[in-house]
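One structure coming up, written as structure tokens, with questions to follow.
Every protein chain except one is present and positioned as in the full complex.
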Amino acid sequence: MSAEPLLSVHEVTSGYGETQVLRDLSLTVDGGEIVSLVGRNGAGKTTTLRSIMGILTPTSGRITYRGEDISALDATETAKKGLALVPEERQIFPELTVRENLELADYGGSPDVDSLSVGEALEMFENLQARASNAGSSLSGGEQQMLAIGRALVGGADLILLDEPTEGLAPYIVQDVMDIITELNERGITVLLVEQNVHVCLDLADRNYVINQGEVVYEGTSESLRADEEVLDKYLGVTA
Amino acid sequence: MTRGGKPQGRRRDVLKAITAGSVAGITGLAGCVGDPDEMENGDDDDFDTVQFGVLEPFTGEFSDLAEERHQGTELAIEQINESDEYDFEIEYDDYDTQLDPATATQRAEQAVQSDGAQFITGCISSSAALAINDFALENEVVYTPGAADTSITGANCNEYVFRFETSTAQIAEVMAQWTADELGDQIVYHIADYAYGESVLNEVETRMESISDDYEQVGVTRSDPGSTDFEAFISQIADVSDEADALVVGMTGADLAIFLSQAGARGLQDEIPIVTTTGSFRAVRAGAGDGAYNTYSGVRYIPDIDTGDNQEFVEAYEAEYGDLPDNFSRVGYESIRMVANGIREAGSRNPSTVAETLSGMEHDTIFGPNEFRECDQQAMNPVWMGECVEPDSGELADVELLEELTGEEAAPDCEDTGCEL
Amino acid sequence: MITGFLQPLVDGLTIGVVYVLLAAGLSVIFGVMHVINFAHGELFALGAYFALALVVPFGGTAFFAALFIAPLLVGIIGVAIERYTVRPLYGRNPLYHILLTFGLVLVINDLIYLVWQPGNVNLPVPEILTGTINVLGINASVYNMFIIVFGGVMAFAVWAMLEYTKYGLIIRAGSQDRQMVRNLGIDIDRYYSLVFGMGAALAAVAGIILGGYQTVSPEMGMSVIIPAFVIVVLGGLGSFKGAVVGGLLVGVIQTVLRTYAPIFEGMVIFLLMIAVLLLRPRGLFGVETEEEGGELLTGSGGFLEPQTRKQLAIGMIALLALVPLGVGTLYSAYAVTLMIEIIIWGLFALSLDFVMGYTGLVSLGHALFYGLGAYAVAITLLHVSQSAFIAIGLAIVISAAIAWFVGFLSIRVGGVYFAMITLAFAELFYNMLYRLDITGGSEGLFGISTYYGIAGMGPTLGDIGFYVGPVALTGQSLFYYIALGALIASFLITRRMLNSPFGSVLKSIRENEQRSTFIGYETTIYKRRAFVISGALAGLAGGLFTLNAGYATPSFAYWLHSGEVIVMVILGGMGTLYGPIIGAGVFFGLEEILTGFTARWRLVLGTIFVLFVIFLPRGLVSLPAQLAPYVSGGSGPGPEPEPAPDEPSVRGDD
């Protein structure tokens, strides 16, 4: 491995129509890391993920993956490079069965990366195994999250962009999801995690970026962020 | 107005343009409101050309018939222009009426107002023909329609309309007589639910009633015009086939072709004889394929007949187009010839004069001696009954003639036509 | 008595299976690409003609080969259509696909005429498929059985393909959430062509087996497209299951009604469609899909200074007023006739623009109101009074009343569904014209005369002559001024309305309906009022036609006319009022010129229209503004304004 980061976002400006959400935002993710993006609602976290994935095209700046410029690629092309987005709403195909959701992922994704087979994915998530032939729409929030992550694995992602994986989940399921993220990482998958739940981030992430109004205002390990009360207070509204 | 070199000529132009329009003439002074007098079209004895407008539905459902009719028209014009017997030449323009009476009238207006046609011919669908009927009267131009609807020379007749096409009434005459004689008087009907279908039903029924006291209408089924699926009707007809002697079908064109094709596939003609009005048309036989075999049809025309100068017509037609003429070709052909005879006889190209001359005038036609009789200006065509049979080779059914009625026998009585001329 | 029930069932299934094949492609294409493909019927006809081309030289048994080769060819054509015409429109309002494919209908239909000539032709089927069979007292032809079995197998094969193959899975997923399919690294856009091709091939199969059953003719596409839409809407746009159930249902219902209640046949499917759209807009099996965004691109009127525009308009009117004076010297009386046609259709187009261009309601059934006006005038003149004023007055009032009723029922459903429901109403009306005695059935009403006055006092146009210098203005020329007056009055009135508070609200609805609601406007009421005004103007246009021509026929309400008037509005530039009038002029001008050269003028017109939809969606009136930057060398708006995707702002959750 060279010193070059796996993913590099360099001075990216992006948004919706005329609304600029990101302003010269820069960050890097190294292979094997879990990196979190924290910040308030509306700070630009989801927009960052969507810009990396290629759903949004940055108006300026450069995004590279394994040294290759992917700024102009669309979602299909970035997925083929080994990126996978697990969106906030999970976007399970409601009328496909759990197995079909996974099979579909198998048809897409990156051909170069070792991926889980559909069977392996079902084994990995016990809940899904039992509901393999149920429609996606019948799953609970936690099951949907697992299926969404399962799709990313079957698709052969080596960088997963996780958008608010614990949103709307019951506390005990939050723990399950956190365990899964850890397990992913142990399998050698790099994770870029967007979370509102600072607790989850600090527990999981190797490094954290705090973003505010589309700009990175802080970067550091969980330990140092935990200690930085000023940042916590100012940008995350967490007072000691 | 007197400015410029030729006041005289300019005044003539103005007059012509106005008289060609829908309004008759001028009195009074500039800026006044007046009541224009009727003004006769100036007769000029001296003319080299006559302008025809040929209106056909070149696009849409009847376009193949339009083409067929148009070839007959063209052939007639060509022959007349080459012939020494006529000391004028026919010039003509084609207009596409599409399927729409509104377009038909617009084209007729173009022909008359813009291109100066005094004689118009064409239209296959009866609603377009009826619209042009009115137009011809209003604009005082002679019109020879191509539709068979009874009312064209019936309730909606007028002195400018002359029809060589055989009317539904004439066909119904031979159908009713032959059916009553050969098949029986217990009849089931299937008609397309529009004017043509209803008129077939009415005409055949009236005649059956007068022929046979025991006549009975076993049943009527109606399909929408433009229908493409007749299974339900065929099943219903098959259900009553034991009680009925014959099925009379009041449809034409694609409707009839599809009906015959589906009835054939279901073997309906084995259960009950099928009698149609236009099954002898080549277009219908072509569309119906083997569904046409062993069905009976009224016949307005087939190339085989040996009346008048028909065989000369057939030869000339075949030489020109490499194909045999069919019903609409002869209508186009003879409509032009008879009007041309009228113009020659009248010695005028003034439509009103020609119309007067044409009414009741004797012609030699492909059907032998013929006339647009005075009471309704309908040609006194003979009609036949025929059977469509499997051909020796190919797919297209042959038509064998079974019976003939002369023009006199086929024509309805003048007082029954509803025409007041 | 079991046969009494089974026979209609078997009969109905025969046609039902064909409907299934036809509707399945239409529905899947909509599901994945949100394209409403009007040209589907033409692809169906192409299938039959390709088969004919194979079967005729090689005989009946080539039928089986044709059953595979012809759909393949049509599939390839489908792919080409998707690739080169549909693709540039993704991201625009889905109504543009309706417009585009309507243009393609004109083009393909004329190509069929050109290549194969008009007329009905029998498509020979192999010996083995002829004859009849009798089981359980049911009489059926072998070919019927073949249709049911083969069609059933095809439908099953398509279902199995969708259900069990990789492509099927991707297509199904695509119809649920396209972006997520992309996120998974699957190039769904590449499958669009495949889906379109497959849909086209299915239509071709339907065309071939139906061709063997009926006949093959260039009109066969037009005759199936409306029922096909009805089925797709009934079953639910985008649902394969819906297409299957809808197709069989319509086939059986039609057949049963023919047997037991023939009076409703023809009308019932439209009533059914209206009912389903009102009660369950997504159809029986349709799923909630996100309303596709994308605005309707209206013409830009801001190119000239208001003063210049006013002068231009006055100049135009003055010029128009002079037209009849040139008759006989500069041109023949036909010029006046043609101009009357343009004026009446210009008024009709203006009426459509008032709802389409200002409230975004695309009515696919506007011929309904034109026909209504025409018949109202005809019936009044024949039965009530010969006064032109009373007749026209009644035409306006009746059209407005029916527009209120149609609007009341339809406006609650939006976008594509509104287009479909108005189409259904128009077809219903068209059917009624054929059936009712008072409308004169299929032939319509003829021989109508009128006078211009009230209570028996007043002249007929033929009796009056105005003399201006050497030129006499009578009859047709006088009517020209009446029509021109009506058009100018309508234009001024609608323009005035648009500058009034009412018009402001209409414009606000076009811009942003949601915001309009949240500053306190009940937008449904405003849209309905606009629809009523539009219906009244369309009725006036139809009424004027009949007043002049003296007849009314059912063809006035034919759906193709609704399509043509949309063509005029788009050609000219929607949302400008004057653009559609120019559009009507260009339409008839083109027709006039083109028919002089070829009977296949619709081919040229259709091509021009397709190019307009793709490249100049804001119409002719936007041309100066488009060209200005190039002429002056400055930088201006690009030729293709890229509509920003609408982010839905009322969401279920935050």
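All chains are identified by letter, namely A, B and C, in their written order; residue positions are counted from 1 within each chain.
Here, a residue touches a chain if its C-beta (ideal position, glycine included) is under 8 Å from a C-beta of that chain, and two chains touch if they have at least 3 such contacts.
The rule is short, and it goes like this: contacts and distances are computed from a predicted model.
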From "Succinate dehydrogenase", "Cation:proton antiporter", "Probable branched-chain amino acid transport ATP-binding protein LivG" or "Nitrogenase molybdenum-iron protein alpha chain", the hidden chain's UniProt protein name
"Probable branched-chain amino acid transport ATP-binding protein LivG"
Chains in view touching the one left out
A, C
Looking at A:A79, A:L184 or A:V198, which residue reaches the missing chain?
A:V198
Touching residues of chain A against the unshown chain: what are they?
15-16, 18-21, 23, 40-43, 88, 164, 167-168, 195-202, 213-214, 232, 234, 236-240
Just checking the interface: what residues of chain C touch the absent partner chain?
298, 493, 496-497, 499-505, 507-508, 510-512, 514-523, 647, 649-654
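One rule holds in what follows: only the chains that are shown with their structure count from here on.
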In graph terms, nodes being chains and edges touches, is this line, ring, star, complete or other?
line
Distance from the CA centroid of chain A to that of chain C, rounded to the nearest Å?
46
What is the distance in Å between the mean C-alpha positions of chain B and chain C?
33
Which parts of chain B, given as residue numbers and ranges, touch two or more other chains?
none
In their complex, what parts of chain A are in touch with chain C?
16-17, 53, 55, 74-76, 78-80, 84-85, 87, 91, 93-96, 100, 103-105, 107-110, 151, 155
Sites on chain C touched by chain A in the complex
166, 169-170, 172-173, 176-177, 179-189, 287, 644, 647
Which residues of chain C touch chain B in the complex?
7-8, 11-12, 14-15, 113, 117-124, 130-132, 139-144, 210, 213-215, 217-220, 223-224, 254-256, 258-259, 262, 265-266, 327-329, 331-338, 341, 431, 434-435, 441-444, 446-447, 462-472, 474-476, 545, 549-551, 553, 555-556, 558, 595, 599-600, 602
